[in-house]
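All protein chains but one are shown in place.
Showing chain A:
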């Protein structure tokens, strides 16, 4: 065996190193009361990881095609590592509570190992490696969801998550077995070639694809595979919800797109029709449910389902522009959503652990800066210029319309109408903060410097990622 192959998977190798360092650091310092250095250490390591992924641009493969990476996957890895960095920065406040501080090390280890799983998943060249990566990402995720198990409904949320995760893995494996039975290989390249050549039973291949799609649909929480989302998002610790809603979703969406476009390219007409239906359902149903929510984390759960629908629009175009649009959308979604979750997190902290929307009544009068940042983030999510969200939405629509069929235009139209509905419910929060007056408005509070730093990064992203086209160009160059 040629050990130099490991050099081809530098982002994964360094991530592994980060994991080991964090583990040792945690092990050595276990039992100490104050570990002020711990969070900065982990953040610095993750920053190094971001830089390592950023400079890694070549397309390489290792282990006989099991591991394949492309420039666009590297871009996505960088984006996800950067998103994880924001989560880690933001998590400090939550992790310094007496009931969580002893779990600080575990939190970091679990987060890093999920990220490692996602990286594996994105650069898999074989269905089995892909599956291992997926499991590596979901099992630690369940632990993360359960991290607050004595508070709220964290344990319930984790149970729901793990049950759905195993179920969806089962469905996906079933689909993979169909494919294997039909074409006789699980290497992505070979499957694509054999499918194109017409090998195997077409019906079985399509069924395999559909099962595979449903399995990933659970991870991305597309309708009709979304039932776990609201409960899990509500029950999980807020920081974890943020992580779950952006990083995990982004990785799964990117992988699904890559596999649909590369492996299932010969079946394009089938999965395109399937996507039309799933997208329209996801966006519309999630939006209608979101309107009725009064609990902010549940609300964000439905918002994230509809965002997932928008993300999948990029796949319809089946083009390089689509890949760029999806990665760009995820990047913008990461900063906007993490800003919202940072605010939710500090407000929850100062409101006795309650995340009802009523807590935001009159919020602007008492905490103008936080309210203003929240407004920017919500505007970005709703797709209002000059914030980045509008650009990412527009490019997604462009990528979908590029396909040119009447059906694609119809789906884009429905998605566009839905942006108005989504604007309505995002404005409800803005309205609560600015317009509604409440005698019980939260008193003025100061947020810690980590939250400030996370919010500053997110806000800079929201403001600049759209207007400065260099970010888009960077992603476009890789795809």
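Quick note on the criterion: a contact is a pair of C-beta atoms (placed from the backbone, for glycine too) under 8 Å apart; a residue touches a chain by one contact, two chains touch by 3 or more; residues count from 1.
Throughout what follows, contacts and distances are computed from a predicted model.
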Hidden chain of the complex, named as in its UniProt record, picked from "NADH-quinone oxidoreductase subunit M", "FAD-linked oxidase C-terminal domain-containing protein", "Extracellular solute-binding protein" or "Sugar ABC transporter permease": "NADH-quinone oxidoreductase subunit M"
Sole residue of A:384, A:442 or A:462 that reaches the chain not shown, by the stated touch rule: A:384
Contacting the left-out chain in the complete assembly, out of A:53, A:138 or A:324: A:324
Interface with the undisplayed chain - residues on chain A: 321, 324, 379, 384-386, 390, 394-395, 397-398, 401-402, 404, 409, 412-413, 416-417, 419-420, 423-424, 427, 430-431, 434-435, 469, 472-473, 476
